[in-house]
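To start, the structure itself, in structure tokens.
Every protein chain of the complex appears in place save one, which is left out.
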Amino acid sequence: MTHTVLKSLNQSLHDMMDADERVLVLGEDLLDPYGGAFKVTRGLSERFPDRVWTTPISEAGFVGVASGMAMRGLRPVVEIMFGDFLLLAADQLVNHAAKFRWMYGDKVDVPLVVRAPMGGRRGYGPTHSQTLEKHFLGVPGLVVVAVNPLVEPGAMLRAATLDDVRPLIFVENKLMYARRVRTPIEGRLGAMRARQQGEPYPTTTLSFADVPASDVTIVAYGGMVEIALEAAETLLIEDEIYCEVCAPTALHPLDIDPIADSVGRTGRLVVCEEASAAAGFGAEVISAVSGRAFDALECAPRRVASRPVPIANAPTMEEAILPQVADILEAVRGSVGRWRASRSA
Amino acid sequence: MTHTVLKSLNQSLHDMMDADERVLVLGEDLLDPYGGAFKVTRGLSERFPDRVWTTPISEAGFVGVASGMAMRGLRPVVEIMFGDFLLLAADQLVNHAAKFRWMYGDKVDVPLVVRAPMGGRRGYGPTHSQTLEKHFLGVPGLVVVAVNPLVEPGAMLRAATLDDVRPLIFVENKLMYARRVRTPIEGRLGAMRARQQGEPYPTTTLSFADVPASDVTIVAYGGMVEIALEAAETLLIEDEIYCEVCAPTALHPLDIDPIADSVGRTGRLVVCEEASAAAGFGAEVISAVSGRAFDALECAPRRVASRPVPIANAPTMEEAILPQVADILEAVRGSVGRWRASRSA
Amino acid sequence: MSEDPSLGPAQRFEQMEGPPAHRLYRQMRLIRCFEDKLLERFEAGDVAGTTHACIGQEADAVGVINHLQRGDVVFSNHRCHGHFLVYSDRPELLAAEVMGRDTGLVQGRGGSQHICWEDFYSNGIQGGIVPVTVGMGLAEKVQNTDAIAVAFLGDGTFGEGAVYEALNMASLWSAPVLFVVENNRWAQSTPVELELAGDFVDRARAFDIEAGQIESTDAEELYEYFGPILESVRAEGRPRMEVIHTYRLCHHSKSDDKRPRQEVEEKKKDDPLPKMRRRLDDEAARRIDAEVAARIDGAFRWASQQPFADPMSIVDPLMERAPQ
Partner (left out) sequence: MSEDPSLGPAQRFEQMEGPPAHRLYRQMRLIRCFEDKLLERFEAGDVAGTTHACIGQEADAVGVINHLQRGDVVFSNHRCHGHFLVYSDRPELLAAEVMGRDTGLVQGRGGSQHICWEDFYSNGIQGGIVPVTVGMGLAEKVQNTDAIAVAFLGDGTFGEGAVYEALNMASLWSAPVLFVVENNRWAQSTPVELELAGDFVDRARAFDIEAGQIESTDAEELYEYFGPILESVRAEGRPRMEVIHTYRLCHHSKSDDKRPRQEVEEKKKDDPLPKMRRRLDDEAARRIDAEVAARIDGAFRWASQQPFADPMSIVDPLMERAPQ
């Protein structure tokens, strides 16, 4: 029985609302029959008419409202229709929600979940295709997680909503909604050995089963995970390069251990992200790995990212701007090639 | 003749407004006799009553207004009273100002300057002490620069306002206003050799004059520059560790060359920033240096930064949260000590 | 801003042939025909992404924009095709843009909702364009150009705080700006009652901004209505808001319409196109229809022959130091 990421999230919301009266859902255009721009909330308003609040177009305002609700006993899940609009709520997230618990001497909790569908590849143009979570990383008190199809997205959403008392941005990816969830079964995912560490926002580490040591660690999160896996397969077949793919879901605070361990085994690091590179997730991973596993690094870590321009609307340009399998191949080959060349010399 | 950072900025605004009718200044509480919260705009409204616009408390709104003005022929300089409030203008900066030029096929320019005083150490508490520019780094189309007393702040502001057609965040530092400007003279700054590269937002590289090779590169910008210099002096005197201090002013796009060159000479890197470390400026520097000068790096780069909690109000805590000279000493000694130990072993 | 500016909309409207009713109809026909063709292309999978058509609201565009002088600024939103076509009369450039061509309005970078041409702009973020437009109007005033600025916004956009910040500053600083509210009664899937408490006109007046409203899809009526209004904004150098109560006859974007079928059917009686067409003699109407159809065909044909947007152009030389 397979299901999509969309289905997993939607089902999780249904189950949570069914089980826990404190769960409320807020956002734009959530009501059935429309059920939200990407249909993650479909069917909720019909079943729970009092607890699905379709909002005015007021991203700052309704994130603020939800913070207030969270501080007074509820478990609101907010949908930002397109993650691009999260910037409108930046002050609410950083100067309000993220600060309240610590600033108020731990007297309050803010169990707020803000869901944000990010990413391009759908031709939506400059203001509806961005991957903006990098700008929200590193805020004291604010958690950022990103799902991918190797974990059960609904379970992660449930943990974020019911078990986590911290305000949290839950990054989804527009293209990923239609993907099948395929979590590892008995330590394997297809041809790869799979390990998941870190609850409730696990990092999945995948490696080809019968290889003692892989050649390179590829880190990818969210929408880049599937692309990294495709690259890893190609590299195996075409280049006999063995990749370990690390797919973290906790972007901040980042659990660097599984990544640093992997680099400890491979000595080489390529980090993929859909945003442009500067001061992004890859920068943090490379810095943190440098801090933890510097001696293991055999060559310069590389970043695969968007070109640093707005995401153009025209498909020819959008494709060239966003990171593709080919970019990962190039980065990995660059890393490994240098080493192979030096080894065979 | 010495003058303060405050005086330099204030004089520059006077001179620009005098010389160029297109320059307008907008922000909260700018009118004389008050002259702005930190007095950077003092005296302007008396001389140029029509071109100093004191605004309502509408950070998003007046940044938007200024963007519009910039697109239609003016050269607005906006003051955000405390840099903490910049988050309210995040959507205007990222989804509007930063995108317009490229998204519109290069048909428009947005020569907008947004001045933002950042930083703590004045006991202003969690919402008035932050160093938030890291969240604005890496936005395609948006420039971020930060002054320090080793460059002439007014000259940099002038370049940003009159010569730069890109929207730009101009980071100042509250404590720095009272500092004396001390630009290098004939290649020297006190006991140090000084070199400035990169116009109009230069990186200053300082090293102790008579040493062939320094031991470590300390990167610091904005309010951390003076602290890094103090640390460098202490390290020289107490530890005989020779530091090169690199003080960039262009945070994004970052000019990595002077820093990478320095690391090429020293092999060791410590990056200082007043914000918390995660996904910040230091992460970008370390990643970029790893990309450019990996082979030169002899040990893991280190970061000196805030503790990852809100900036507490109580002086005892604020001091412990913000990075101090002692933290730099520790990081540098850690870097160099490891090497010295290995060398003497 | 452009090097070889076209006529202003008002001048062009004056130079069009035939009586005003003919001209208004021709312009609306051009918009409708353009969008019908565009949606056809989307259906056929020829065009990627999404688009917001203004079917049913064409009378707003012709009613307002035909009064603008050269140099006047327009800032439109996601639903900008009608505004743009009246402003520019250049359907081929918009067609090329939405089809991702290098000769599109903004070289394929913006697509349907992020365009710029001469003094016309649009952006796809709700609300934020309103303060930007106020700044544009103020810049014109500061520079004594006599130009004014017009911002288009929808009913739903009144949810955004930026709108009120802009109204306040526009009023305090006497910005020569007309805020045109197209109240089409829905924001995406949300009816206006669920998104708006109180009243549009009261909101403007609470900021000491003169405001009025008109319920109409009659292009002639709207054209008459807006003449003196735009004149007054220019003459008085003060902001003003006007609400047009109208209706969107198509889906919000591409194909996601869940509004009550009956309501939409009922509203089709107010479709501005047949309303105006009925005032033309049949011969003239058919001639215009045919001419416009041919023109739009030509525009799309031309556009589809243009080179695709150039993937080599995805650099920004002014930001070149950013890491790749």
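Should a chain be cited, it is by its letter among A, B and C, assigned in written order, with residues numbered from 1 in that chain.
Here, a residue touches a chain if its C-beta (ideal position, glycine included) is under 8 Å from a C-beta of that chain, and two chains touch if they have at least 3 such contacts.
Treat the numbers as computed from the prediction; the structure is a model and nothing was measured.
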Could you tell which one of C:41, C:203 or C:267 touches the chain left off the display?
-> C:203
Given C:66, C:171 or C:217, the one touching the chain that is not displayed = C:171
Among the options B:46, B:163, B:238 or B:319, which residue touches the chain absent from this view?
-> B:319
For chain B, which residues reach the chain that was dropped from this view?
-> 28-29, 31, 33-34, 37, 54-58, 60-61, 84-85, 88, 122-128, 276-278, 303, 305, 307-310, 312-317, 319-321
Quickly run down the residues of chain A that touch the omitted chain.
-> 24, 53, 55-56, 58, 60-74, 76, 91-92, 95-96, 99-105, 107-108, 138, 140-141, 143, 165-166, 250, 252-256, 284, 287-288, 291
Residue ranges of chain C at the interface with the undisplayed chain | 158-165, 167-168, 171-172, 194-199, 202-203, 205-209
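Everything that follows uses one rule, which is that only the chains that are shown with their structure count from here on.
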Of the chains shown, whose Cα mean is nearest the mean of all protein Cα atoms?
-> A
Let me have the rounded angstrom distance from the C-alpha centre of chain A over to the C-alpha centre of chain B, please.
-> 30
Distance between chain centroids, defined by C-alpha means - chain B, chain C (Å) | 41
Where does chain C touch two or more other chains at once, residue-wise?
-> 107, 109-110, 114, 123, 125, 161, 316, 319, 322-323
Pull out every residue in chain B that's touching 2 or more other chains.
-> 91, 95, 99, 102-103, 138, 140-141, 252-254, 287-288, 291
